[in-house]
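The other protein chains are all here in position, but one chain of the complex has been omitted.
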């Protein structure tokens, strides 16, 4: 069989290598020109470690001295994020003709600027943690929330990725939020602006679009979409505001959809399960689906 | 650039270390006082290995003798679970003033008690396996179900975590179910009580709350919520019954929501897709959404 296999393998390999010569985008071979998902995930997890210094202990670090451990983590993130950012900036529309040195210099500025914002990110994450324990009767301690809750992982990741998005870093913010999406089922685009005391319960199936703006003290449950009305415009809509504005103190129950760039949900609203909204709602309104007519049969 | 980087890094690190001094819960540094997610996941996967002894072979074990392999697995789980449990018990309200020896002794008792229940857990899991092959025309063998089906992974994890929950172990049960949630999109709180022959199809987006009680021979599909009516009570509702009771032989199709601690779904009911229920339903009732009015336009 093996001789035969050698011939088969040769033909298969030849056919695949020939297929790469067709000049389609799928055939591009510039591996080294892209950020590395594995490294970006490592950066994200180390940032989460820095944000919650008492958790997620990385066993690779030998040091038991807390400050030393954090210093090593920060330095590690700094060098890796700078390197990945300089690669990603190659995809930036405004830097398309920049040389390597210019990309590296800009990457260094961005990384320093981002890391100076870590205390501000921590302040926001602390409010999310507080909102979660206040909001969920099943939560028995803040430690349990930090160790177990997918909602806090997703919101923390969003807060990190959003800062990089604001600094115009291509790709890396989305790689971070897609890592969180994969682990939690919660899909928050890094462009979304989210106020403090944000609480996500359960979370699977949540979608928050790129241009959404969410106020303070907002709670959202599994399956909520804060999305676009239609995307049939495709790339022509790039950069256009197409996702809703959610006010402060709004609660959006499971499965509700709020769509459209001109849709504004006023402060203090409560949006019931499965409600489908494409128009603005004035403040302090409680909207719920009338129990839709059901057919009942005894067997 | 590097000298400059050294100064930047120093300032960034200083700012972050200072930020840890604010005394918020997010600033806690008691890493070693928490259960370890990696170890808990390892325990869970080894328990699943013990439950399905012919599957999920752990290649780290050199032994090809089956009994030896299982003995090593059991011993490994015993020591690690006892250690993690003794750490987790530090979060137990009733043991808050216990010393380390008391925690360790209690952890040993709990671990032994839990492991004596493994044959009972296996008996339940065997019924879930049977229900899955009976319920799914796409399943071609029980082996395929064990190797591939997220529903069985989630229900097996729930059965393990529920026993630890009944033994009042903090955190660890939830770490286990959140591991399964992350892998499957199925979010079953370890507090939920679930009868035999439980079948989950597809599963993504399912939520089953802490105080839910589910009977025998129940089938649930993707996106089903068995949840609370409102959680605006927050921590005041802790421990209160807030999730439904589901009878025997009930089928709940995709996207249906059944909410509230006083809601009882009688034996033999069939709940249609997307139905939203907040009141009790008497036995043998079939409820389906009347096809909601749609607007139809030809283009």
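Labels A and B are assigned to the chains in the order they are written; within every chain, residues are numbered from 1.
Throughout what follows, contacts are C-beta pairs under 8 Å (C-beta built on N, C-alpha and C of every residue); 3 or more make two chains touch, one makes a residue touch a chain.
Treat the numbers as computed from the prediction; the structure is a model and nothing was measured.
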{"item": "Selected residue (touches chain absent from view) among A:137, A:185, A:215 or A:247", "value": "A:185"}
{"item": "Residue in contact with the excluded chain [from A:53, A:150 or A:170]", "value": "A:170"}
{"item": "Contact footprint on subunit A, counting only the chain that is left out", "value": "1, 5, 8-9, 11-13, 15-20, 24-32, 34-38, 91, 170-171, 174-175, 178, 181-182, 185, 187, 189, 191, 204-205, 207, 209-210, 223, 225, 227-228, 231-240, 242, 255, 257, 259, 268, 270, 272, 274-276, 278, 284-290, 292"}
{"item": "Contact footprint on subunit B, counting only the chain that is left out", "value": "50-57, 59, 66-67, 70-71, 74-75, 78, 104-105, 108, 112, 115-116, 118-119, 122, 125-126, 129-130, 133-144, 147-150, 183-185, 201-202, 204-205, 222-223, 251, 254-255, 273-274, 289, 291-299"}
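Note that only the chains that are shown with their structure count from here on.
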{"item": "Computed distance of Cα centres, subunit B from subunit A, in Å", "value": "24"}
